[in-house]
Structures are given as C-alpha cells and as structure tokens.
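Since the structure comes first, as structure tokens, the remarks are kept for the end.
The complex appears here without one of its protein chains, the remainder shown in place.
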Amino acid sequence: MSIKKSGNEFFWQARVYYEDTDAGGIVYHANYLKYMERARTEWLRLFGIEQSTLLEEGTGLVVKSMEINFLSAAYYDELLSIRSQVVELKRVSVLFEQEIYNTDKKLLLSARVRVASIDLKKMKPKAIPENILGELSRVI
Amino acid sequence: MSIKKSGNEFFWQARVYYEDTDAGGIVYHANYLKYMERARTEWLRLFGIEQSTLLEEGTGLVVKSMEINFLSAAYYDELLSIRSQVVELKRVSVLFEQEIYNTDKKLLLSARVRVASIDLKKMKPKAIPENILGELSRVI
Amino acid sequence: MSIKKSGNEFFWQARVYYEDTDAGGIVYHANYLKYMERARTEWLRLFGIEQSTLLEEGTGLVVKSMEINFLSAAYYDELLSIRSQVVELKRVSVLFEQEIYNTDKKLLLSARVRVASIDLKKMKPKAIPENILGELSRVI
Partner (left out) sequence: MSIKKSGNEFFWQARVYYEDTDAGGIVYHANYLKYMERARTEWLRLFGIEQSTLLEEGTGLVVKSMEINFLSAAYYDELLSIRSQVVELKRVSVLFEQEIYNTDKKLLLSARVRVASIDLKKMKPKAIPENILGELSRVI
C-alpha cells in the first residue's frame, strides 16, 4: 500500500476484493465505510497513534455522524485511493473529509465523517487524548 | 422476524450476531447500513416488489446518498427494530427516513437514505419501474 | 424466521441480502459461515443459553475447526434453510454437523464445525458451563 501525505492531506489505497462486491457487480455501499475507516486508522498510525493502545485503555474512536455521496461505482479488482483531511478539531470529536477515487482519478464517493472519542465502558464522550489532539492540531 | 406496517411506516427486526460486532464490544458502524438495507428490501417485498426480479432485468436500486447519526450503540445479541418511511418519491429516486431502536425503545440511529434506480449495465439512472412507483406512491 | 426443532435437529432460516453476495452473482463463500453461526446461536437460545451472558462472564464459544463442502451456490434473495445437529459433546468442545438448503431443498453446503469454550481473557480452553452441557447432552 502506498502512502502519500501532503500538508494536511493523507492518501491511502485499498484494493477491491470479492468480499467487497455484491451481486450488482459493484462494491456494496456499506463497504466503502470500511475503506474510509482503514484510511483514518493508517493516518493516525502515521502520527504514532495506535488505536490498539487506545482500545486497551478503554477509549474508542467511534463514528458519530456521516454524510456520504455515492457518485460512481467501484468494480471488482480496482485499486482505490482514499483521500482524508481533518477539517475541524474539537475537544471530543474530529471532523474528516474523505473522498474515494479510482485509478482513472474519477471521484467515486465524498463524505464528511465525525469521529468522537468515547469511554467504551461508560459509553460516554471523553476528551480526545492530549497527544492525539496535539498531533492533529498540527495538520489543520 | 416480526413485521409491522402501520400507515406509511414499516418495522423490521434484526438480531445482532457476532458477525456484526467489533472489538469495541458494539455493532461496527458500517453494519447498521446492512440492517437498513434489509429493512428496505423486506418493505419492498411486502409490496410484491422482488429485487431479484429487478436484478435479472438489469435494474439495481442503489444508495446515492446518506446522512446518518449514530446516537447510541447496539450490543451483541440485542434485537433491533428498524423503522422505515418513504418521505419523497421522484422518477428516479426514493428518499427514506430510517431509525433503529433497541428493545428498550431507545433510538440508536437515525438516517436519511436516498435510493436511486440504475441500469446496472450502463450504470446510468433509469426511471423507477412503474409498478414500484405506483406501490410507493400509495404510502407517501 | 421460522424455527423447527425435531429430535436433535434444529432448522433456522436466513435470507440472502445484497450484503451477502459478490460480483460472481452468488453468496460470497465466507458468508455461509455467518449463516451457520446464526443458526448455532439461535439453537442455543432455544435451550435458554444466551451467549451475551456468557460473553459478560468472559466465556466465548469459538470455532476451533471446520470442514466445509461448498456444493452449489446460493443466489441473491433466496431463503436458505440451515440444518444443525450436535454429533459429539466433549468437556470443552461441541461438534456440529450443519447443512444449508435452498427453497428447492437442494443441498448447497455441508459442514462439520467444532466449537470450543474458551476463557476470553486468558484465551485458554475452559470447560463448557454445566447448564449448557446438560442441555446439549439431552439432544445427542
């Protein structure tokens, strides 16, 4: 997987496998959400933020809301490029803009995704850990 | 699965299985989209609309856009209730409002989902078949 | 979902939704495993065994081994019937025979699935809780 990070943009790639497609011959709509989460995860990893460590501490980064436009379909075996950007940073949530392109640079999907930090035991909002806030504030 | 249809509302149930959860101990966010699609599918079936027939004719009902608010989490083994309503009917698309509740009648998710009719070969918009439009127009 | 339980056999149904299919137009092979787990879960529920309670106690029923024959394909929108039977009962594991049929009573898949009881914290084998062993021993 190639990684490109330019300013406050992050690019991650995902291959479309059989598991991702449906009988319409295209990627099943809910599976684009998986690609977007993989991209967010890898982008955080680049900042030294491991969600496995957060998970052990009982902190989850969970999706609170999404607006998604499905503009065009992705097909089996295509290599997709997911562009991610942080557009808003709050004490308990981060707003991402994400886009998915195919190899012809055609825009397939655009989304705004709000991710919040929660205490997984209490299932209550919890301030985003300082180190993450610090890292993210550098790219916004 | 119990079915309740009252006026222009449709209720469908989904059980949360291991396959639906993630390491946070709750339903993985993308999997709520599957529950909502099952509900739309079963609601169309109630009107005598079989998507398998549409598929054979090369017509797909695909999600064009979604706005989703994830309000509270669903847990393993919970029995969820998905409420669906048609709020707008156009020549090539239908706008659904959908909500997911747990057995305590707590609202876990609310969404607006625009579904469009497409020609799966050409991947172009295609008028919703007349019989479907007719059926849907009766409940709006 | 209709339930039939006759002697030591248990039948459970699953509808094939878009989420289950792939670009080959048929059910994606790994998804049959989900249907089989749903059937095992519902069968245990019938005996009053709630896996959510087990999970809270840190006990997981996990698949240890499987032999699966994929004999024929299931298609979008088909209603499948999953037949489950316990064929061997040990202190820490249960051996299931499971088969999946379509509405034409065509056998699509046959499998032998060994499920073991584990301590999810230690990830070590753990005796199957007495009440479950007792219930299962009645049907073998």
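Order as written gives the chain letters A, B and C; numbering starts at 1 within each chain.
In this section, contacts are C-beta pairs under 8 Å (C-beta built on N, C-alpha and C of every residue); 3 or more make two chains touch, one makes a residue touch a chain.
These numbers were taken from a predicted model, which means no experiment stands behind them.
S.K.: Tell me which residue among C:23, C:100 or C:128 touches the hidden chain in the full complex.
M.R.: C:23
S.K.: Name every residue on chain A in touch with the hidden partner chain.
M.R.: 1, 15, 17-19, 34, 37-38, 41, 50-52, 55, 75-78
S.K.: List every residue of chain C that touches the chain not included in the displayed model.
M.R.: The list for chain C reads 23-26, 29-31, 33-34, 37, 55, 60, 62-70, 72-73, 120, 123.
S.K.: Touching the absent chain: which residues on chain B qualify?
M.R.: Output for chain B: 18-19, 21-26, 28, 30, 75-76.
As a working rule, only the chains that are shown with their structure count from here on.
S.K.: Thinking of each chain as a vertex joined to the chains it touches, would you call that graph a line, ring, star, complete, or other?
M.R.: Complete.
S.K.: How big is the rotation, 0 to 180°, that puts the C-alpha atoms of chain B on those of chain C, in steps of 5?
M.R.: Rounded to the nearest 5 degrees, it is 180.
S.K.: Could you grab the centroid distance between chain A and chain C? Build each centroid from C-alpha atoms only and quote it in angstrom.
M.R.: So the centroids are 33 Å from each other.
S.K.: Cα centroid separation between chain B and chain C, in whole Å?
M.R.: The mean C-alpha positions of chain B and chain C differ by 26 Å.
S.K.: Between chain A and chain B, what is the gap in Å from one C-alpha centre to the other?
M.R.: The computed centroid separation for chain A versus chain B comes out at 24 Å.
S.K.: Pull out every residue in chain B that's touching 2 or more other chains.
M.R.: 34, 37, 55
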